[in-house]
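Yeah, one chain of the complex is gone here, protein chain that is, but the others are all in their spots.
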Amino acid sequence: MEEATVVSQEMFTINNLWIMLAATLVFIMHLGFACVEAGFVQKKNVVNILFKNTLIPCIGLLTYAIVGFNLMYPGVDYGGGFLGFAGFGINMPEGSAGLIDYAGGNYTYYTDFIFQGMFAATCATIVSGAVAERMKLMPFLIFTTLFVSLCYPITGMWQWGGGWLKTAGFHDFAGSTLVHSVGGWGALAGAILLGARKGKFTDKGIKPIPGHSMPLATIGVFLLWFGWYGFNGGSVLSADAGGVSLVFVTTTLGAVSGALLAFFVSYFMFKSYDLSMILNGILGGLVGITAGADVITPMESIMIGGIAGAIIPLSVVMFDKLKIDDPVGATSVHLVCGIWGTLATGIFGEDKSIVAQLTGIAAIGVFSFGFAFLIFTILKYTTGIRVPDEDEERGLDISEHEMEAYRMS
Amino acid sequence: MEEATVVSQEMFTINNLWIMLAATLVFIMHLGFACVEAGFVQKKNVVNILFKNTLIPCIGLLTYAIVGFNLMYPGVDYGGGFLGFAGFGINMPEGSAGLIDYAGGNYTYYTDFIFQGMFAATCATIVSGAVAERMKLMPFLIFTTLFVSLCYPITGMWQWGGGWLKTAGFHDFAGSTLVHSVGGWGALAGAILLGARKGKFTDKGIKPIPGHSMPLATIGVFLLWFGWYGFNGGSVLSADAGGVSLVFVTTTLGAVSGALLAFFVSYFMFKSYDLSMILNGILGGLVGITAGADVITPMESIMIGGIAGAIIPLSVVMFDKLKIDDPVGATSVHLVCGIWGTLATGIFGEDKSIVAQLTGIAAIGVFSFGFAFLIFTILKYTTGIRVPDEDEERGLDISEHEMEAYRMS
Partner (left out) sequence: MEEATVVSQEMFTINNLWIMLAATLVFIMHLGFACVEAGFVQKKNVVNILFKNTLIPCIGLLTYAIVGFNLMYPGVDYGGGFLGFAGFGINMPEGSAGLIDYAGGNYTYYTDFIFQGMFAATCATIVSGAVAERMKLMPFLIFTTLFVSLCYPITGMWQWGGGWLKTAGFHDFAGSTLVHSVGGWGALAGAILLGARKGKFTDKGIKPIPGHSMPLATIGVFLLWFGWYGFNGGSVLSADAGGVSLVFVTTTLGAVSGALLAFFVSYFMFKSYDLSMILNGILGGLVGITAGADVITPMESIMIGGIAGAIIPLSVVMFDKLKIDDPVGATSVHLVCGIWGTLATGIFGEDKSIVAQLTGIAAIGVFSFGFAFLIFTILKYTTGIRVPDEDEERGLDISEHEMEAYRMS
């Protein structure tokens, strides 16, 4: 919705192609989330996670087409605002010269929708992992629908839709806060209101409940890393060679040093080579680098990603101490590392303001945690949100789906 | 083989890059098919499915290089015809100004071959799932070789090679009929001639035979969806920003509403949250949208994909009632939704003719079902097509491959 700049038809086509490919890469992150979360839960709850993570992008994309996109990008008139709405459905904004004369000549209206739509569903997916193994299916789907169609686009509009946070100087390049922390706050609200899984926190201490498939979790993490090149690289919003290639390097080095620091810190803490820690270290590094991937140097990306990786084992222990049960570590990865990455952008990014970063973190945190807490609470006292103990015991696959994930005998 | 238009070297390079990337995305659909089909069969037949689905793209691509490509695109002289052949091997057609002055300046001859070749093998893969768990390996490979090197390119030529169906006004953008229904007709012929798996249809009713791994099936469906952006998006045959981005949106919304309608209808029919139904709902939506993805609006894509998703549980029940046993639901997904999508293009697409659509559906159905039925029948009375009962009982992995898919103890 900026003034159309003049680029050649060739440059327009290249820019548009890259954003479409980036959307395709972000799409595969949904499979990444499904695999990570399925791998990290017990065998008896795998169908349930897969069912949720298959429906979430479907719900997310459909509601984004109907309301989300137009809540998040309400158009020029809402500059500096808190809330705006451009009407229902996918319709080109008034004043556009046409499908291809949109957004300053870098991509079409449809490309804009598909790239932003692929982003939207990720925040609900983050919640899915944290509430796994004990939440009822239908209230989760109701929560997802509201969270992705209202909460995400409203806070997203504050920054990417040209709202008040952008005016305030907040910088969140590809969504450490706008996507990952929003999902992380939802995850935290859900984990608190649901309570821990039976048998996790006992009088004798904390009982680890290991995931059922490390190959599945590893596939998921690599697919997320793969898709992150579209998530961060596409957020340049053009195929600009200098901009996108810097983002590729900072994103890569963030992931890499996240893994290595998670490896060292977890070895120092637990004296073991813990695969789940390096997998979450990669994700933590990626989340951490996402806010500032466009404004930092490669060397700084090693530091930011490394600190994010070091945070992972510390944060997992902290949530365990707080008796907040998150089966896949989603709050550590997406919430804690999301906050760190947003802060780090204020520290390392040139001309960035730590005050503005803290303002954004706090405002979006209050709104999204509050929104999620409210919805989960309403659901808790209406439909109920937690399955009966006997259903939790035999697993949601049987109790909710009458299916088993594997038939290996 | 159209007249060369004048585009800049830059635009030519962009268009060519996109078609090569689209080919790469279609390639990964073969892994998607392998995973879906392996996930939906019993553990004892997994190596067999993987073996077939690994060899199919190899056979498909090699035969396409030798005969298929030149049967499907025989060149200008065969306009309006039923059959043509431009000779064996990958050789540039006469009259081309050279490798890069081909097809109106949008891509090279080699790019054309690789994109079309990746398509070709998919129709044999569709058959693979429907005949799973009871068909002998060698006759299946013979069938595949003939089906992909003769049947697919001949019917494909009728439309995409400039043949009589194109002249008749038939519209099938990316192959709801030319690819998916052709595979679906082959699947139906095979399933009928083989008969049902032992124990599927008994005096006491229909016994469901659940697949052995839902994570594998889910990975497969997401990879297919991922690859479909190349399948449909590449079928624009250039990187044209307006055209490709519309196709991305209609393809996405088709998949999404396919999943949601399959979810609602299957819940209404069976009162359960059936993961395999929403997975096949996604595939049904994608197949349904493929014929008209370039000529419909986003809102129409929601309708077309939704109806395709609703068809899935109904069609699965119908084939069960007809005692046609298709272990992975390939006929419902590819044949029934392929027909629906082709019809829907006549209903929703501007200036499209329902009569022409029905003509194409019928002509291609008769030819490809007849072709497949004939080959399967010849094989039945020569090599035999069905494994002995005791081999079916202990599984094809042991009887055909002397291997087990998993060693988990």
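To keep things simple, chains are lettered A and B as they appear, and every chain counts its residues starting from 1.
FYI, a residue touches a chain if its C-beta (ideal position, glycine included) is under 8 Å from a C-beta of that chain, and two chains touch if they have at least 3 such contacts.
If you're wondering where the values come from, they're calculated on a predicted model, not measured in any experiment.
For the chain left out of this panel, the touching residue among A:Asn45, A:Thr111, A:Thr177 or A:Thr252 is A:Thr252. Although one chain is not drawn, the whole complex shows that of A:Met214, A:Met269, A:Val317 or A:Ile398 it is A:Met214 that touches it. Taking the complete complex into account, B:Glu402 is the one of B:Asp203, B:Glu350, B:Asp389 or B:Glu402 that touches the chain left out. Of the options A:Leu141, A:Leu260, A:Ile296 or A:Met403, the residue whose C-beta touches the omitted chain is A:Leu260.
From the options B:Leu216, B:Leu261 or B:Val328, the residue with contact to the unseen chain in the full assembly is B:Leu216.
As for the chain not pictured, it touches subunit A at residues 8, 10-11, 14, 17-18, 21, 25, 42-43, 210-215, 218-219, 221-223, 225-226, 229, 233, 239-242, 244-246, 248-249, 252-253, 255-257, 259-260, 263, 272-276, 278-279, 282, 298-299, 302, 406, 408.
Remark: the residues of subunit B touching the chain excluded from display are 9-10, 12-14, 16-17, 20-21, 23-24, 27-28, 30-31, 34-35, 38, 46-47, 50-51, 54-55, 57-59, 61-62, 65, 89-90, 99-100, 107-111, 113-114, 117, 137, 213, 216, 219, 400-409.
Rule of thumb we're sticking to: only the chains that are shown with their structure count from here on.
Subunit A and subunit B have Cα centroids separated by 33 Å.
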